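Data block below; observations after.
As you look at this complex, bear in mind that one protein chain is not there, while each of the others sits in place.
First chain written, first letter: the chains are A and B, and each begins at residue 1.
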Amino acid sequence: MAAITVADLAKTYRFHRKEEGLLGSLKSLFWREYLETHAVDRISFQIEPGEIVGFLGPNGAGKTTTLKMLCGLLYPSSGTVNVLGHQPARREAAFLRKIALVMGQKNMLWWDLPTMDTLLLHKEIYRLNETEFRRNLTRLAELLEVEDLLHVQVRKLSLGERMKMELLAALIHQPAILFLDEPTIGLDVVSQQRVRDFLRQLNREQGTTILLTSHYMADIEQLCPRVLLIDHGHLHFDGALTELLTKTAPIKLLSAVFAAPPPPTQIAALFGAWVQPSDDPLHVRLSVPREQVAEIAGQLLHLGNLADLSIEDVPLEQIFGSIFRGQVNAGGVA
Amino acid sequence: MNLRVFWRLLLYDLQVTLEYRGEVLVWMFNLVVGPVIALLVWLTANQQGIELPYNRQQFVTYYVLLAIITMLTSTWLGEFLAEEIRLGGLSHRLIRPVPMIAYLLANNLGEKLIKLPYLLPMVGVIALFFRDDLRMPEDWQDWLLFAICLPMAAGVAFLLDMVLGSLAFWIDDVRALVRMKDLAGAFLAGQFVPLALFPPNLSGFLEVQPFRYTLSFPLEVLTGALSPEQLQRGFLLQISYLLLLWLLYSVVWRVGLRKFSAVGA
Partner (left out) sequence: MLYYLRVWWRLVLMSLIREAEYRLNFLLSLGEGMLQLIIAVLTFEILYRFTDEVAGWTQGQMLVLLGIYRLVEGLVNMLIAPNQLTVSQLIRRGDLDFLLLRPIASQFLVSTRIIRPHEGVNALIGLGLVLYASPLAGVQWQFGNLVAAIIFMISGILLLYAIWFLSNTALFWTQARNQDQIIPTLFQAARYPVSFFPRMLRIGLTFVIPAAFATTFPSQALFGQITWPMLFIGIALALGMLLLSAGCWVFALRHYTSASS
């Protein structure tokens, strides 16, 4: 039984546009122009328990709106949502006890108090008994390495520590699904990595279904075997990350370093159109179709004097950038 | 300081306040509630036949005008200034080619300008309701005198606020001082009860204390309740207070700024 089932989900907003400057402000005193925007435009997908799924898309694409409809924060304009057998918008207590939401750069923790106090509040709200509470607390604090920080005021914590505390507070009641909205935004590289490691471990040990939205490709690469690509409210792709890469990036980057510079004419003759610009005569860069990588690699070896050879994927940012700019068709779901 | 820069500051504040027109509306509504409640209470007493120093017309005129004059003489930036000094934000302001006080004055005037078109109609409605008892002065001289002492009253209030705010150079938390000044000052300025109703043995003190000149005096001038000698004395005192506070502010600011820069904020 799927954990999350979404069919033809849509959300439409009305808002008014304001012009800038003094004149604009005065004008909007008397007359406002209302516009409609389809934040989410008929999206359908299913997520099984225990999956880690990433929502990708540019700002304003509709990822966060979708996420909030899954949590029950927003009423869908049309379509159906079913999460763990509940309709999220009904916000039944039984449903809310099974989920948790963490938003990057937004605190649920009380600012002036130590995390422990917020945790005790959650203990009451989620009706945890003492044993469960202590057990969950110890386990999570250990995993997140924050045992010493539980009694420190939240405002005195660093950004990375605060995010760990947010996760702790969100998971203290052992939700079945964890929703994350930009969890690593604003964090330093080390903290980002710690968060990712923790999430992987959580999913592995607890079987927690994890949904996250993110701008950071590293989050997606490391965590999400499956991604949903959302742009302008539409679902452009739903499937394995590797599949997406194969579909959109049939190219691999070959980087060859030679001990002695190979004759440029020979390079041009052999590899022609695939040659990428390079300032270093010792360094040859090629952009090669996947199927031919092995053959080309062989040819490079054959040239002799090969000191180093690396085969890489096109950076994700580049791929997604080109998808969103409409230059490449991701195929997948229309 | 450039007049053009000042004008631009004024315009900017105007625009910012325009953004919040809903808020301004609510705000101004809140301003008229107090005077209306007080007026109704006094009118009840008056109707009962109790002998009061003010007759019905005087009460109505006083409280109908109170909201407008309170708003036009109001000042609120003392606390802001104190916080800027305390938290060091003052440093950023000092770099700018605009003296701090000009910036604050522009904000003060700009906000008042934007509040006025919201406040006037509301007071107008109240005035309409009580129009039979409203007594506006008929002599153009009274209006002229009012036009002179009103900005002076605003000036006295503003400078007093600035002086207190500047004490933040030496005192850590001036908020208590400012808030007490606001409350006690409002009471002594006649914002709750007209000064004429206070016990007569206090009248001497009430006439000369500075808070009278931030609100009550312009109101008294407008309602024509003052004799020529009283007018003369009043204006003399108001001008004196204005000059005194300006002097005090200049000294306090200069000395405080020196201390501020020396410490390295």
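FYI, contacts are C-beta pairs under 8 Å (C-beta built on N, C-alpha and C of every residue); 3 or more make two chains touch, one makes a residue touch a chain.
Keep in mind that what you see is a predicted model, and the values were worked out from it rather than measured.
**Student:** Which is it among A:Leu35, A:Ala93, A:Val190 or A:Ala260 that touches the chain not included here?
**Tutor:** Reading the full complex, the residue touching the unseen chain is A:Ala93.
**Student:** Which residue among A:Asp8, A:Glu48 or A:Asp112 touches the omitted chain?
**Tutor:** Only one listed residue reaches the unshown chain, and that is A:Asp112.
**Student:** Could you tell which one of A:Leu121, A:Leu143, A:Leu159 or A:Leu303 touches the chain left off the display?
**Tutor:** Touches the omitted chain: A:Leu121.
**Student:** Even though one chain is hidden, which residues of chain A still touch it in the full complex?
**Tutor:** Residues touching the hidden chain, for chain A, are 13, 39, 60, 64-65, 68, 71-75, 91, 93-97, 99-101, 103-104, 106, 108, 110, 112-113, 117-118, 120-121, 124-127, 181-182.
**Student:** Going by the touch rule given at the top, which residues of chain B touch the chain that is not shown?
**Tutor:** So the residues of chain B touching the missing chain come out as 20, 22-23, 25-27, 29-30, 33-34, 37, 40-41, 44-45, 48, 50-52, 173, 175-176, 179-180, 183-184, 187, 192-193, 197-199.
Convention: only the chains that are shown with their structure count from here on.
**Student:** Averaging only over C-alpha atoms, locate the centres of chain A and chain B and give their separation in whole Å.
**Tutor:** 55
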